[in-house]
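Removed: one protein chain of the complex. Kept in place: all other protein chains.
Order of writing sets the chain letters: A and B. Residues in each chain are counted from 1.
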Amino acid sequence: MSDIDKKTVENLTKLSRIECTEEEQEAILRDLKRILNYIELLNEVDTEHVPPCNHVLDDIANVLREDEVGAILPREEFLANAPSQIGGMIRVPPVIKQT
Amino acid sequence: MHNLSAIQIRDRFLKGEVSAVAIVQYFLDRITKYDGQIGAFLSVFPERALAKAKELDKRLAAGETLGKMAAIPVGIKDNIHVKGEISTCGSKFLVNYRAPFASTVVELLEKADAIIIGKTNCDEFAMGSSTENSALQKTRNPWDLNCTPGGSSGGSGAAVAGRLCPVALGSDTGGSVRLPGAFCGVTGFKPTYGRVSRYGLVAYGSSLDQIGPLATNVSDAALVMEVIGRHCEKDSTSMVRNTEDYLSKMSGNIQGMKIGVPWQFLENLAEEPKKAFNNSLEILKNLGAAVVEVDLSILKYSLSVYYVLATAEASTNLARFDGVRYGVRSPRAQTLDQVYDYSKEEGFGPEVKRRILLGTYVLSAGYQDAFYKKAQKVRTLMIRKYKEAFEKCDIIATPVSPFAAFEIGAIKDPLQMYLEDIFTIGINLAGLPAVSIPNGFTTDGRPFGLQLIGPQKHDVDVLTTAFAFEKAEPSNVAIPELVK
Partner (left out) sequence: MSKHYSDWEAVIGLEIHAELNTKSKLFSSAPNRFGDEPNTNITEVCTGQPGALPVLNKEAVRKAVQFGCAINAKIAKFSKFDRKSYFYPDSPRNFQITQFDEPIVIGGTVIAEVDNKEQSFAVNRVHLEDDAGMLKHFSSFAGVDYNRAGVPLIEIVSEPCIHTPKEAIAYCMAVKAILQYIDASDCNMEEGSLRVDANVSVRPKGETQLRNKIEIKNMNSFSYMGMALEAEIKRQIHLYMGNGDASWDHLIQQATYRWDPEKKETVLMRRKESADDYRYFPEPDLVPILLTDAYIQEVRSSLPELPLQRERRYVKEFGLAGDLAFQLTSDKILSDYFEEALKDCGNARVLCNWLLVEFPGRLKDMGKTVVDHGIPSHHLGKLVSLIDNKKITGRIAKSVADDMVAAPGKDPELIVQENPDYQPVHDHGEIELLVTQVVTENPQSIEDFKAGKDKAFAFLVGQVMKLSRGKASPDIVNDLLKKKIGDKV
């Protein structure tokens, strides 16, 4: 049923921004095909009129916090893990403006 | 001292029979002696741990009242933050990531005066059932160094089994605390979803993840639960009325309890695990419980549901690892696109990539209804089936795994690896509490585990049943020859 093919895998790598070599993509295609066949067992189950389970504990709602400022993450600690920084900002290669 | 339980160690400390510094040093020495072979720890904190120990000794001498976990050394799975220390999550991506904030569970442990002794190895981003997916090192099972300790919290399981620390924390998304518990012959507990805060746990499957303790015995696991099982304001999915007194309820009496067994689901079980399981049922019956049959045939779909939902959530949870704000940015990257593409390519192992791509697929346009939404609906049905089963019984029992610990490298096929979790995965889908306790050995000395499952929020019942079982058959709590 799932028509996953080379093009699909290529598209998936683009969507998830993971560069994969040709070989890796082939291996992934093989694995995904088998896993998806297994997953397609789900089609056997009758789920007419069954609501999706968005939360496994169904009695929690309205978890809200007061509008108050709390402890901030100091900039030096934030930037300590940065691969590249400049002027207090995270530095990345130049970007095409997208507004 | 490594033959003592955590509670016994704490009590000796409180009585003044042994200093906290001596306790910590003892376990640090054991780590030095054995962890070269086992590989449970990714990092050890001698200075930090001894400093805390010194402080505790001082406070005790000053007559202060100390916390419930005073002087107990604890290992923390490397996907749970200790502020200021590296959290690798078993991945090359984060080898240089120093946690800028504390996880709630570690804060609670430290407030209870536990001593964090080190971070333990795990499958990369908690994705795996054997810890073989760790990009950083191999962890070996103390019962048989050629075998895996289970996963994904294999480091914590091996550390406790090897008595390198009396208790450890793991995380469980599809069995990742219970499976190492079984493979390593120790107790592993996964609480009801929402019982323990996920704040500071690097998310894998957000609606499935729970942090749980691994310990040499049920009472120690219960002690840890008393400390970490609390409502957390920083976690919107945290249960509200949360704290329980587990220890005071451990009576050992399960007279009249009904144990449900989903026999059809266990049809294909091999001889050895079947024997161990049946023995366990006998023990429970001897304690006064009755065994009834329950229908959980729907669980044959649990892997399918899990691998849709967990990977979908994971594909978005791991999107943040892009080499921009933290983690290892690819040195090859010249453009922004390359920062993303190469950093992820180099930083993620094959299992992680596989799950991210699968998760992206099941959420993508045109497929979401067939996969993601369908799986969500089947999940609802599973929750209903468990509820129905619990109308007939108090606790459900199954083996933890169809097999005992397997050889490192023996399972190469990802799909076959996924099948390791067949008995544990449904529990996460339904958010139920479950424990794994040792219940026997293979002929060549590898442990088996018994899984006891309770209805949502019945964590106390699960632990008290486990306690009764453990009391009745203490020989299962054994120490591997290697580390005796």
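To be clear about the criterion, a residue touches a chain if its C-beta (ideal position, glycine included) is under 8 Å from a C-beta of that chain, and two chains touch if they have at least 3 such contacts.
Just so we're clear, the structure is a prediction, and the values are computed from it rather than from any experiment.
Asker: Who touches the missing chain here, B:202, B:227, B:333 or B:396?
Answerer: B:202
Asker: Touching the left-out chain: which of B:99, B:117 or B:136?
Answerer: B:99
Asker: In the complete assembly, which of B:258, B:325, B:384 or B:471 touches the absent chain?
Answerer: Reading the full complex, the residue touching the unseen chain is B:325.
Asker: What subunit B residues would touch the chain not displayed?
Answerer: Residues of subunit B in touch with the missing chain: 80-81, 87, 89, 94, 97, 99-101, 103, 198-203, 206-207, 233-237, 312-313, 316, 319-322, 324-326, 336, 340, 360, 363-365, 368, 372.
Asker: Across the whole complex, list the residues on subunit A that are touched by the chain not included here.
Answerer: Spelled out for subunit A, the touching residues are 15, 17, 54-55, 60-73, 75, 78-79, 86-95, 97-99.
We adopt the following convention: only the chains that are shown with their structure count from here on.
Asker: Could you tell me the distance, in whole angstrom, between the mean C-alpha positions of subunit A and subunit B?
Answerer: Here the centre of subunit B sits 23 Å away from the centre of subunit A.
Asker: Would you mind writing out the residues of subunit A in touch with subunit B in their complex?
Answerer: Per the stated touch rule, the residues are 1-2, 4, 8-9, 12-13, 15-20, 24, 27-28, 31-32, 34-36, 38-45, 47, 50-57, 60, 63, 65, 73, 77-78, 80-84, 90, 92-95.
Asker: Which residues of subunit B touch subunit A in their complex?
Answerer: Touching subunit A from subunit B are residues 96-98, 100-101, 192-194, 207, 233, 236-237, 239-240, 298, 300-301, 303-305, 307-308, 315, 319, 322-329, 333-342, 344-345, 348, 350, 353-354, 356-358, 360-362, 364, 367, 370-371, 373-381, 383, 414-415, 418, 429-431, 456.
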